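The other protein chains are all here in position, but one chain of the complex has been omitted.
This part shows chain A:
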Amino acid sequence: MTHSGTTKPKGSIAAAPEKIPITLTVNGTEAKLSVAPWTTLLDALRDHLDLTGTKKGCDHGQCGACTVLVDGRRINSCLTLAVMKEGAEVTTVEGLAHNGELHPLQQAFIDHDAFQCGYCTSGQICSAAGLIAEGKAKSADEIRELMSGNICRCGAYPNIVAAIQQAMERS
């Protein structure tokens, strides 16, 4: 990285580092953006790409509302620097439906009324998509354990588990 423009003399307040150009493939579409090094993937998605389906809950990796899939694996986008994901494929809740048809998990969440306020839902659904891809959960106990990174303060857990079970059976 180099600094352009006026170079400040040494000893003065450090110049803010330059923005860094990165390319991500988001929901199948290539996105070029320029971000400060400290921009999280969550903020890049919401503020730079206007993909506000991914939610900021705690912003500390404790609630799971910001869960997205990066290269097919579920992660907390609030604890991920966008610059570190240069070249990655990102899937958000906006990218799950295909040709106007809801993803089986989205349909299952509707069928089972697996939300109340809905704030955690996009994170729950992305996390469940990661869970199904991992193939490690079979029983309800295992679903509960491997979904424990997604908190639902409304307490819709029984319906969330039922929705995931339905989607799992149909996938």
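The definition used in the following text is that contacts are C-beta pairs under 8 Å (C-beta built on N, C-alpha and C of every residue); 3 or more make two chains touch, one makes a residue touch a chain; residues count from 1.
As a convention for this text, contacts and distances are computed from a predicted model.
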item	value
Absent chain [UniProt protein name; select from "RNA polymerase sigma factor", "FAD-binding molybdopterin dehydrogenase", "Heme exporter protein B" or "Amino acid/amide ABC transporter membrane protein 2, HAAT family"]	"FAD-binding molybdopterin dehydrogenase"
Selected from A:V26, A:L51 or A:L81 as touching the chain missing from the view	A:L81
Contact with the hidden chain (one of A:T40, A:T54 or A:T92)	A:T40
Contact with the hidden chain (one of A:D59, A:E94 or A:D111)	A:D59
On chain A, residues whose C-beta touches the chain left out of the figure	1, 14, 16-17, 20, 36-38, 40, 59-61, 64, 67, 73-76, 79-81, 83-84, 127, 130-131, 134, 136, 139, 141-142, 144-150
